[in-house]
Structures are given as structure tokens and as C-alpha cells.
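Removed from the display is one protein chain of the complex; every other protein chain stays in position.
Take a look at chain A:
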Amino acid sequence: MSKNNELVDDLVAKLKRRQLVGSSTVSQATLKLLIVVISRSNWTTANQLLTLVKSVGQRLIQANPTELAVGNIIRRVLHVIREEFREADSNASSHRNKSTESSHPTSLTTSSSMYNLLGETGSTVNDNVQYPSSLRSNIIQEIREIKDELENIYDNIKNQALLQIHSNEIIMTIGRSKTVEEFLKMAAAKRKFQVLVAETAPSYSGQEMALELSKAGIETTVIPDSAVFAVMSRVNKVILGTHAVLANGGLVAISGTHMMAAAAKHHSIPVVVCTGLYKLSPLYPYDEDSFNVIFNPDSVLGFEEGDLVEKVTVTNPYYDYVSPDFVNLFITNQGGHPPSYLYRLIVENYDPNDHTFDL
């Protein structure tokens, strides 16, 4: 157990120091840690295991609450655990009384629904059942599948590129997103199109993005952020990456995204968001700034400008909240979905009991 704690402490420290950043790396690290914790610790009942995973999850989330992917991965794992125990439970009970009691179809009891108001309350996980020894390996196996999914996430997303991008189109994007980069490169293998990248001040990650794209032979133009609206009328499609997707379909994406999406809406240009499902969070934006981070303002106004620094307040918010009505389509590793469909993906991937981690 103490060894587990060490590993958890290590990841917590890395998250706190922001040595680990970016949804993809963070979620892979979280998953790796969970596999170790689950396979090494002693647990016999579902509740023990759920509490164990939740307590690790709580610490990781507190370490950096804006990395929503950590929470998403933990919820996925919790969901897998619940499913496996439920399956083991129903196997055990069907062995005991095969003929007497017809069990309800699982779809009715698995999640809370209107039917529960009158029917039985959802089957609570029973603690007194002897579980088969294969359960542990089954759970680990399922979690490894999530890991595989994470590793292959770009493949599934970029395979849809040719459906979205057509010849001679002009695409606009902002910031540096690995997902969007892979997506555009895939399309470039077969089609010829032009990409406009907003430079994305003050991090200038758009410039890096443009460099990567031009290396892949895509005709790329960097434009200043202030020119986004001006050139929008010539654009065919806006393709965005995102840091997180919230339950209502809103985005937490690099600052400047809201402006670009608003300009696109003004010109009725479709906005497509490329994202892995691990970025989809069941949380709602209670407050527009609740998932934002204020970064070091040095890049906006450096100390060289000594006179000015004293007289003005400089803030450098890293993210934008983009409300769902600015987005037309999400391209995920499970296909394309409109924002109104995201609730369905949340129901499929997470258990409603896990939306908040109350122990």
C-alpha cells in the first residue's frame, strides 16, 4: 500500500508543478497509475475498490482541477469496475436460481431513470458475494482496453478527415492541437487544401502548428489573431482542437477560440471540433471562469516595459469557454456527433453516481 502511495504522491506532485500538462499525457499517466493501484492493492468487495479508486481520484483532481481529463479517466475506470461487478453479480445469482426468478433486463436498472420512481431502486452492489478470482484480471483487462483506446485515439479521429475536408477548401484553425494536426495531415495525403492558422498570442502556439503543417506539405498561412474576422468570409470550415468538452457541449479551449467561433457563426461557417472522448467531462460550466487558468502575464507585458508594468494590471487567461451553440459538429473517436448528442455519450461512458466524487 505504501508503495502505491508513493506513486500517487509522485503523480500528484507532477500535476501540481505542471510538469505534466495536456489532456493526453495526463490521462495516460492517470490510467497507468490506476492499473498499478488496482492490481497491487488488496480488495475483495466492489465498495472497497470503488472507494480506493475514488480516493486516488480525489487527490489527483485536487492537484490540478483544471485538467478535466484526469477526472474523466477515473470515471471511465469506475464505470468499468461497476460493470464488471454487476456482471459477476448477475452471473452468480443466475447460477443460484436459474429458473425461479426472471431478472429484470439490465437496461432498466443500470442507470437512474423514470422507471426507478416506481420500480425497484437500481441494484446496489452487493458486498456479500464471493467473486470469482478472474474478476481482478477482467477489470485490469477492461482498463487496458481503455489504454489501447487512448493510444489509438488519433487513428480513429483522423480516419474521418477525408469526409470533412474537400479539395481546394480553405480551413482555419487556432492554437496547437495534436488531434487537429493529425487530422489535417491525414487529409493532406489525398487532398490539396489551404490552412489559415491564427498565431494565437501570447503563447504563439499557432505558429508552431503552422510550422508542423507546412512540414507536411500543406499550404499554410499564419495570420494575426486580429485578422480572424477579416478573413473569415473566405474560409470554408473552422476546425478546432479543445482542452476539454463539457457536458452541455461547451468547450474549454485555448483563448482566442471563442472569438474565432463567434466570427465563424457570424459568417455561417461550420465549426468542427476534433476531440478524443477522454476529453468529454460530465461536468457543467456553472460559471464561465470555473475551468480557466490565469497564466503568467509576462508574455503579454514583460518587465522590459518597466514604466507601464507599474501602472496597469495585466491578466493572461489561458482558456476560453465556448458555448455549445457555436459548435456544429464534434469529431470523436466514435464518429461525428452534434453537441446535442453529447449527453448520450456521457450516459454510455460514465456512471451517473460518479459525476461527483463524494466518498
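In the analysis below, a contact is a pair of C-beta atoms (placed from the backbone, for glycine too) under 8 Å apart; a residue touches a chain by one contact, two chains touch by 3 or more; residues count from 1.
The working rule: contacts and distances are computed from a predicted model.
The chain that is not shown carries the UniProt protein name "Translation initiation factor eIF2B subunit alpha", picked from "Queuine tRNA-ribosyltransferase accessory subunit 2", "Translation initiation factor eIF2B subunit alpha", "Serine/threonine-protein phosphatase" or "PATL1 protein". Against the chain not displayed here, chain A makes contact via residues 102, 107-108, 112-115, 117-119, 247-249, 284, 286-287, 340-344, 347, 352, 355.
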